[in-house]
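Contents: one structure, followed by commentary.
Our next item is subunit A:
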Amino acid sequence: MTFQLDATLAARRFAVSLSLGPTETIAILGPNGAGKSTLLSIISGLLRPDAGKATIGEKVLFDLDADKNIWRAPHTRGTALLAQEALLFPHLSALDNVAFGPRSAGASSAAARDTAMHWLTEVDADSLASRRPGQLSGGQAQRVAVARALAADPDLLLLDEPMAALDIHAAPLLRRLLKRVLAGRRAIIITHDILDALMLADRVIVLEDGRITEQGPTREVLEKPCSRFAAGLAGLNLVAGTVSDAGVTTAQGMVVAGQRDGTIEPGQDGVAVFPPSAVSVFLTEEHGSPRNSFQVIITDLEPHGDQIRVRAGRLSADITPAASADLGLTPGMSVYFVIKAAAIAIYPA
Partner candidate 1 sequence: MYRRSGTGYTGIPAWIYAIAAAGALFVLLPLMAMVARVNWSQFIPLVTSESSRTALGLSLRTSAASTAACIVLGVPLALILARSPFPGQRLLRAFVLLPLVLPPVVGGIALLYTFGRQGLLGKSLELAGIQIAFSTSAVVLAQTYVALPFLVVSLEGALRTAGNKYEAVAATLGARPGTVLRRVTIPLVLPGLVSGAVLSFARSLGEFGATLTFAGSLQGVTRTLPLEIYLQRETDADAAVALSLLLVAVAVAVVGLSYRRPRLGVAPEGAVR
Partner candidate 2 sequence: MRIASKHVTAVLVAGVLAAGLAGCGAGTSGAGSTSSAGASGTPRLSGAITVFAAASLKSTFAKLASDFEATNPGTKITLNFAGSSDLVTQITQGAPADVFASADTRNMAKLADAKLIDGAPANFATNVLEIAVPPSNPASISSFADLAKPGVKVVVCAPQVPCGAATETVEKAAGTTLAPVSEESSVTDVLGKVTSGEADAGLVYVTDVKTAGDKVKGIPFAESDQAVNTYPIATVGTSKNKELAQAFIAAVTGSEGKKVLSDAGFGTP
């Protein structure tokens, strides 16, 4: 019962292929407008791609081959959608909202309510059963929405940034809840939050400009990102270029020296990855190998935990507030970012 998708939609420059095992959860990461919501709309049948095919086991969701042209209506796909907003039906109680899926599947009123109560209990919302959506907080409403999606017994659960609209107190609660209920289920979750990917997903897919630019097990992608987007999410600096004996040489001729992955050969495409905490900031150029020293212009200073994050274009450094004050750093200043070669990992792109 594998989920297989292969779809293109020219108008949105969208072309994605992916597959998902029966109990697998993947996180879709990517900048705004990368096509993440398009992906969910195509899977759930709300948007029709130009070409492609999607199946869950034997069930064909769509097959737009010229001679087949199969298009299954959304309500027969078994792909429940949970969006940023809970979108609980405002005229129904929480219980009846959750019972909506079972009722639609033909269950009797009583049986549907039993199922609904079970799922409300599962999301710790049984006490909210008789409330109207207008009487629920954002976090409560989203919990009920999770129960409603699960009660529909979907083959594939689609979650579109379910935590994005919640406040900082409600989000961790829902995240823990999702971790519990997504275990052993097939789900696709769109998120901007690396924590969601880490906690909830077995695998991540980075979507940029309608294409998959990176995918793999969550930990691996976060530890050894190949795309700037994934590196940014992981809070890492990433410099891409060609591998040379010295390290990685960028298209602009900048050379980054570092620890080469054993398998990589000079001439290959590679990336140099290092954390901001490994970057020191100096006002004058420092010499002495094995160190990297790059002259940069500070673009931004911002607090980052108990550190100050110094941003200079695509690179960043974390230093203590005291050091920042001593150096008298301000945006626009020209400084040197210095990194020990030992702190830089070089691996194939």
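What we mean here is this: contacts are C-beta pairs under 8 Å (C-beta built on N, C-alpha and C of every residue); 3 or more make two chains touch, one makes a residue touch a chain; residues count from 1.
If you want to know what made the cut, all candidates are chains of the complex that A comes from, given by their letters.
Not measured: the values here are computed from a predicted model.
Asks: Given that all of 1 or 2 sit in the same complex as subunit A, name the one that actually touches it.
Replies: For subunit A, the touching partner among the candidates is 1.
Asks: Inside the complex, what are the residues of subunit A that reach candidate 1?
Replies: 44-46, 73-81, 83, 85-92, 100-101, 104-105, 133-134, 136-138, 141, 148-149, 152, 154, 158
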